[in-house]
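Below is the structure I would like to discuss, written out as structure tokens.
Up next is chain A:
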Amino acid sequence: MRPIRHLLLRGLLAVALPGMVSGAPAENVLHIAYLQDVSTFDPDNSFLLYGLDAMRVIYQGLVEYRPGTTDLTGWLAESWDVSADGLTYSFRLRPGIRFHDGRPMHAADVLAYFRRRRHPGLTLAYFLDDVAAMEAPDERTFVIRLAVPQPAFLDRLASAWGPKVIGPEALVDHLGKDQAQSWLNEHEDGTGPYRLRVVSRGQAYELVRFPDYWGPPPFFDRIEIEVIPQMAQQLLRLKQGTLDLIQHGYPFEGLRQLPPTLRMLAYDDLGLELCFVNRTRRLGDPTLLRAVLTAINPAGWLGDAYFGYAVPATSLYPRAMIAAPPQWVFPSDVRAARAMVAAQPPVTLEIGYPDEDAAGQQIPAELIAAQLESLGIHANVRVYPIDLAGVFVNDLKEAPDLWISHNYPDAAHPATQAEIFFAGNAPLNYLGYRNPSVDEAIASAALITTRAERDERYLAIARRLMADGAILPLAEVKNVIVYRAGLSGFNPRPALPEVVDFETLRRDAPAR
Partner candidate 1 sequence: MIAGRVACIALGAMTVLAALGPLLAPANPLLRVDVPYLEPSLQHWLGTDEIGRDLLSRVLYGMTRAWFPSLVIIFFSAAIGTALGALGAAAGGWVDLVLDRLSELFTVIPSTFVALATVAAIGSGTWHAVLAISLVWWPWYARITRSEVRNVAARPFVSAARLAGVRPPRLLTRYQLPAAFPSLLVAATLDMANVILMLSFFSFLGLGAPAPAPELGAMAARSMVSLTTHWWIPLAPAFAIFVLAFATNLAGDGLRTAFE
Partner candidate 2 sequence: MRPIVEITALNVSLHRAGRAVAVLQDIDLTVRAGEILALLGESGSGKSTLALTLLGLLPDASRPLISGSIRIAGAEVVNAGPAELRALRAGIGVVFQDPVGSLNPTMNIGRQLGEAITDGRSPEYWLDRVGLSRPRERLRCLPHQLSGGQCQRVMIAMAMARRPVLIIADEPTTALDVFVQARILQLLRQIACEEGVAMLFVTHDLGVAGVLADRLALLHAGRLVEVGEVKDVLRAPAHPYTLSLLAARFGLGVDRQRQLPVSEFWSNNGSGGARPLVSSQPWPAIRGADQREKRERAAPWLLVMTEVCKRFVLPRRSLFAAPVTVKALERVSLRVADGEAVAIVGGSGSGKSTLLRLAAGLDQPEEGCVLYSAPDRPQMVFQDAIGSFSPWLSIGEQIAEPLRLLALSGSERRRRVAQTLARVGLEAALCDARVNRLSGGQCQRAALARAIIVPPRLLLCDEAVSAVDLHVAAALLNLIGVLRRELGMALIFVTHDLAAARFVAERIIVMEAGHIVECGPSEALIEHPTHAATRRLLDSMPDRLAL
């Protein structure tokens, strides 16, 4: 399917379908909105951005990141220890945990879930590729033995898309032929503080507090979630008061003068604005590539795109993952670039960006196009459905020359960035950069446990990719949450993209 612009996601007015019952005045209700519908609530089967904050309070993993940091801490597991050879992980489960269907959670349930997670038909099964064996020796111990040491394994367990224990109602009562995939699209049996109720598929969902939750009870009784595909409509609902917060995508230009009732929280996460380059078409020519790189240089357009909420990226890893001095310098001799372009026959490039976050990506992509135009290179900018982006590698001749997107690694460990974007057969290696030496470096770096040496190895890999002009760092953009005054306790975690912690969120002003 030739790419089609996804303009209407930026359309003026939104979908505000049947709101929820206002209920007794004493109840604390939070109203939030997603820009896209959650296609499935199965934690093992979707890569989408939307719905992660809800997923986090429905299902829980063994370990998670402490708020505001990339340090690991226990979640369903009280404690854990790793064998000397880094192959065996044994977890001590927390007592008194119940599933939403009322049954208590034992190690056997965790084992049953992990076996379901490894089913080849599930999208996120690759998280447990290196697992050799798993067992539950007693009620509160769960042991995983890896085939090959994987220092990033614990990070993977704490990833936003990492394994989260699903209860027996799904895996026993409704397993069916498809590992309960269809049932889990609209139902859940997790251990989190909230239960999910699907009000109207594609438009409205509701999270209701789970009375027998093992941890401290959250502040809000209910959380109303609406699908409002227009950012403009979300903005107005926020000003009118029928929406409590916008997690991501509030126009940066609008942040300069927020209305009095709104507050803002900007924090750094692991998101990175990257530019993938398709070397199989015209940009295979190094001289032309050099001219293009001069135009892509973020110094020229960063301010106009993010109005001060972004800084040029230092390397292909976010600073929170690997703090390092700038590893790459864009060519900046504009006159030489223009002369180079003038010498060449006229060139038209194709720039693409994903429809998943069209609101955020349109302006940077068009700014780059304008920069290229000033050098004499015409560029078309098109939005591509995320499904189509996945198949660019099949036919690179039809794929765009430049792919601008905001990317999140699976977790805080650099391996989860490299193996997702840089490796030859990586799922999100959009424009098919293949370099056997890079692949070997990635494989060997994955085994290193000491942080300093590990970081240096991954930086070397990044420098190689940047030198080859395959993937270029554009910007680290702060994620800005805009909310109505009175809310606090967001506890954002860098590794969890656009995720607000509903467990700790509270409202100081009296319930409306």
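How were these candidates chosen? In short, all candidates are chains of the complex that A comes from, given by their letters.
In this text, contacts are C-beta pairs under 8 Å (C-beta built on N, C-alpha and C of every residue); 3 or more make two chains touch, one makes a residue touch a chain; residues count from 1.
As the structure is a prediction and not an experimental result, all values here were calculated from the model.
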Next on the checklist: Just to confirm the interface: in this complex, chain A touches which of 1 or 2?
Outcome noted: 1
Checklist entry - In the complex of these two chains, what residues of chain A are touching candidate 1? => result 2-8, 10-12, 230-232, 235-236, 251, 253-254, 304, 359, 362-363, 365-367, 369-371, 373-374, 378-383
